[in-house]
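Every protein chain but one is kept in place in this view of the complex.
Here is subunit A:
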Amino acid sequence: MTEQNPPGPPRPPRTLRWALRCHPAAYRAEHEAELSAIHAEATRDAGPLGRLREALDIAGHGLRLRTGLGSDGTAGQVLAHGAPLMVAVATAGSVANLLWLFAPGDRVPSSSASSLPGLLLLANQGVRPLLWVVALAAVWTGRWSAVRALAAAATVLRLADIPLLGLAHLFPGTYTGAALNVIAALLTGAVILAAPRDLLGPCRSRGTAITGTVALTLALWAAQLVSAYQPMTGGPLVTHTFWAGVFAVALLFSRRDRALAAGLTVALLPAAVQMTASLLYPLTPAGLGALLVVLVSGSVALLRAHRRHAARPHPPGAA
């Protein structure tokens, strides 16, 4: 006589099994059955796309746990503060780039308009600001699924610039600029995608911070791009040091709490790295000065926030 085991829960579908593998083993052992049950109920009437989105969300949760970026940790809370500002910085950057490209002058080689890669490159410069502007509107209204999709698309398009530049024979010749572009694009996309969804909502109450970030970044990028073809007195040194100064001021004025100061730092970091890297390698006296200004102001901002944090009574907070 064969002994029959009591019927256990059905085997999870393949996409869910793959998503659950993203979780740390201990967490998976404790929560796998429960997560599978909720997934099964949540996707009962869902199509393949719905099931995939649900699985991706579970995978994202697992990856955040593995990397310490969950909403219960400081790093996750910093990313949640940084993500809306990061969208603002990226929007301003892409708009400034487009304005510069089509401003009067001879900056678009005629050859680029006659070849397919060149046309794609130009179209890319036009589409990206559109995507970021829509993403910024979605940040405002709290539609973060749309923000993530748009940010991912804009990141891919920005990365596509590199091969298109090569194919259009417009590659600037140095790999440093291309590498910095890739790093800045990846950092931007990663912060927006990694920010914990449960800490993100409509950002109308932070309108001043977002509008201010857009205006400031637009002005900085515009100054940077203009200086690239019409050198100002002092050359890139002026704009690069300006970036470091803005970074420092942003840190010093983020008085509210440590997470906001750190979030602002994260949001400005890709653009600041891209703008100031040429001062740091090889390290010039100006680069050293800029680096010191950023480090000192960052330390002061964090120390001040730490003192305020320590001085306040702290029952459990909620975000």
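In this text, a contact is a pair of C-beta atoms (placed from the backbone, for glycine too) under 8 Å apart; a residue touches a chain by one contact, two chains touch by 3 or more; residues count from 1.
Here is the rule we use: contacts and distances are computed from a predicted model.
Novice: For the chain that is missing from this picture, which UniProt protein name fits: "ABC transporter ATP-binding protein", "Cytochrome c oxidase subunit 1", "Phosphonate C-P lyase system protein PhnK" or "PadR family transcriptional regulator"?
Specialist: "PadR family transcriptional regulator"
Novice: Using the touch definition from the top, which of A:Pro13, A:Gly177 or A:Gly201 touches the missing chain?
Specialist: Final answer for the missing-chain contact: A:Gly201.
Novice: Among A:Gly60, A:Gly93 or A:Pro270, choose the residue that contacts the chain missing from this document, as touch is defined above.
Specialist: Spelled out, the listed residue whose C-beta touches the missing chain is A:Gly60.
Novice: From the listed residues A:Ile38, A:Ala123, A:Ala179 or A:Leu292, report the one that touches the chain absent from this view.
Specialist: Looking across A:Ile38, A:Ala123, A:Ala179 or A:Leu292, the contact with the absent chain belongs to A:Ile38.
Novice: Of A:Gly70, A:Gly118 or A:Gly189, which residue touches the hidden chain?
Specialist: That would be A:Gly70, which touches the missing chain.
Novice: To test your reading of the contact rule: which positions on subunit A touch the chain that is missing from view?
Specialist: Residues 6-9, 19, 31, 33-42, 53-54, 57-62, 64-65, 70-72, 142, 196-202, 205, 315-319 of subunit A touch the chain absent from view.
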